[in-house]
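Here's the structure, in structure tokens; my notes come after.
A single protein chain has been removed from this complex, and every other one stays in its place.
This part shows chain A:
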Amino acid sequence: MRRFLRPGHDPVRERLKRDLFQFNKTVEHGFPHQPSALGYSPFLRLMAIGTRSGAIKLYGAPGVEFMGLHEENNTVMQIHFIPDQCQLVTLLDDNSLHLWSLRQHGGASELREEHRFTLKGPPGSPPSATQVTAVLPHSSREVLYLGTESGNIFVVELPSFRVLEDRTITPEAVLQRIPEDNCSRRSCELVEALQEHPKNPDQILIGYSRALIVLWDLQNNKAIQHFLGSQQLENLYWQRDGSKFISCHYDGSYTQWAVSSDNKPAEPLENTVPYGPFPCKAISKIYWQTTKNGLPYIIFQGGMPRASYGDRHSISVIHGSQQTAFDFTSRVIDFFIIFSSDPAAEFDDPCALVVLAEEELVVIDLKSAGWPAVHPPYLASLHCSAITCSHHVSNIPLKLWERIISAGSKQNIHYSSMPWPIDGGTNIAPDPPQRDLLLTGHEDGTVRFWDASGVCLHLLYKLSTVRVFLTDADPNDNMNTLGEDEWPPLRKVGTFDPYSDDPRLGIQKIYLCKYSGYLAVAGTAGQVLVMELNDEDAEHVVDHAEADLLQDQEGYRWKGHEKLRTREGPVRFEAGFQPFVLVQCQPPAVVTSLALHSEWKLVAFGTSHGFGLFDHQQKRLVFVKCTLHPSDQLALEGPLSRVKSLKKSLRQSFRRIRRSRVSSRKRRGAGGNASEVQEANAKFDQDALQEMELAPVQRKIEARSAEDSFTGFVRTLYFADTFLRDSSRHCPSLWAGTNGGTVYAFCLRVPPAERRMDEPVRAEQAKEIQLMHRAPVVGILVLDGRSTPLPEPLEVAHDLSKSPDMQGSHQLLVVSEEQFKVFTLPKVSSKLKLKLTALEGCRVRKVTVANFGSCKTDEYSENDLAVLTNLGDIQIISLPFLKLQIRYPCIRKEDVSGIASCVFTKYGQGFYLISPSEFERFSLSTKWLVEPRCIVDMPEVTSNNHVHSKSGTENAARKSSPGDSGEDERKSGRLMEHALLNDEKVLKEIQSTLEGGR
């Protein structure tokens, strides 16, 4: 095996590297950033979401996912599935139309863009003549009707997008056939809605903005009937049998109309303003669903009283006497109803309401009493409170997994039991190889436990630390508690709640021991909580201790936030992780590092002032060590968190601005062809780049000194059982690394189990190493006699790891931002080093030991370091010889928050945030690859439009596969990020902001 670890152009090693390492971006978890359009195919039972950066994502049954990206990165305005086809059409804000198909390709199918098209008017006509406002894919699947701002309705052939000019429905032609005097040319401006007759494909309903509605006979090119409303039209919807339709209007009213064959001016059957009588906002979309019992469901978006509730984002459901206005915390993008798609069925029988809001997807069960929400298996809003940190735990023991799920299920009782209604396609990916947990810490003091084993990132359990503390906000103060007879009947739905009561509650570090179920979390105000998993509710007192990290340092004043106040007396905790120990650091600066040893029952924590060790068995502080440099005033006076969070929030707001700018770059080169646009884009980017590089930015070149700020900031803590004092006896030890390149090692004396409660844990400083390059220490690791990293606590006790080799000599690996260094133990002498920054100019941002297995044989695996640099590159470095194995570009270097959010797994996968709400998953391993793999069953379509037979065409689709097709995927992955980050001007601003702090 040693032979394999040799570097250089050893062909054996090169071959082995190919069997071990491979880079793929496999799947995007979470909720798409800035969704802009929604589509649904009742035929495929697939949902499509378009975004402002030009992405289109298809979702079906859990695990069935497809993703595409429009090259232009323009906002997707509308999505329409072609009836009874595996095809869809998207309309972008540059007025281009794109046809996408789920198509078989080399044994697998994928979402592919087939054609693109931009409607062109006659020369000299204004752009509004061809600005598409409404799209109707005809059930014949042969043509697309395109309503425009000018009132013309163009007909284009599919899939060629050839304009059938003779079939254009002009406003003039419509007006000629309406024997109405008060209809002028202006009545036919802007087509607002186009709806095909549900029973007769030769008839379409045309709704013009100025409230003129015309039922048009496509065969004979004449108006069958026309309807004139009094208010500006927003949308139309047919009743299932085609005898009536409903229109909704700008003033918050909706109107029912009956269809008859005699060409008389029709009178409305009923005109209602549901939230009148005071002026209301527009109803922008409406559904009218029939049921067996005769009472229809009327479901509409908006219509709230303008003055008092005009700011609400609501969708109302009216069914007989039941009426609820679902109140969303973010803007509603669009919604649809899942109802009986069998054309032979007499009634719609709606079963679910699916709402795409700006920040989350909400599905309401319309069949169960009380219309409860359905828990979505995917598209989780990761950012319902901003993510502040992440922690990944691989290979969770089944027992712990089940207990977490059981704790979570008690939190989810208010959800509907309805099976997930969007269930198109079949997930054929193999079962995930192991149970993985991703824990995210949030700004509001919660920790969310996600099932990260497979393609669907699914919330298992949510833990809140808020109950331990007294905060300003009264938990009983619920603004949405309304009486029975409140009007409008608003009901808050969804989980997106970005407002934190108290920024001090924010979670900064998480450590979970998967064997013991001990969990340690640490937060912004120096709080450290140790928790235990309890399957029952319990009420108990949380033991409370304070750790004064300044010790005898005199005369310093902490000008930052106060520490959190704790609740007196016993606190009731729900089943799940329940805190039993709280340590509060003094000064209450943000906790910057955390380590838990579940076997020794010790927890170590560090801040910008120092670090401490707490015995959570005896509930006693073992020691504290102040790491401050006497001249480091900054660390003493102000909270680091404030400096950092200001920077962070600046960054985030820049990101927001940048993205909104990306999407507001509208209608650029609407008439030009694609390559022109591309060229212009490239030129723009180049110019911007040049401009950026010529900017008069300068950087100071100065050696780091001991007096630099924040040298005492504790970056990493590590427990190890190793040879610290002499080579004959090993002992427990605690290692700490600081921002100033100092490593402290403490020798610990932990009493044996039988006397664990009687004797105190003792600690004594054994070593202090000062790295002369003074770069921040980001990782400490001890390798055993076989050069294998020491196992996790309890890993050996659970027979999941070989006992470490205590015969051979141990080695210490210290990773700073600039160098990797191996030292011998117990006598510390320098053995090996790898200088990263001096040679490449990049710095280590994240580092983890990962185990890589060979895809060829189960027998071989090795441990390497997975490293993410500040340039967004991932490097794999061998252990223990520190040889660079391979390097992959992963994240754009400008994407500071993406790089900061990256977390590696123990088996060579990783996650990073590509937006506040989305994790990109990547894999460095050939063996562990989690990616979507699914089949979409497409019923064979007969000549009859509405009869489907159920035999399927197999469409296996992989988002990416090893080898050649992975190349495409990477490209599109990068394109996607490019879409999110291509405003160089904003990048420049960010750069200068960051410089300010430099």
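The criterion applied here is as follows: a residue touches a chain if its C-beta (ideal position, glycine included) is under 8 Å from a C-beta of that chain, and two chains touch if they have at least 3 such contacts; residues count from 1.
Going forward, contacts and distances are computed from a predicted model.
Among the names given as "PAR6B protein", "Integrator complex subunit 11", "Sedlin" or "Small ribosomal subunit protein mS29", UniProt records the absent chain under the name "PAR6B protein". The residue from A:E234, A:E818 or A:D864 that touches the chain not shown here is A:E818. Contact with the omitted chain, checked across A:A129, A:C351, A:L832 or A:I886, is made by A:L832.
In the complete complex, the residue from A:A429, A:V466, A:I769 or A:C855 that touches the missing chain is A:I769.
Seen across the whole complex, the unshown chain contacts chain A at 6-10, 690, 693-706, 726-728, 765-773, 775, 809, 818-819, 824, 826-835, 837-843, 870-871, 881-884, 893.
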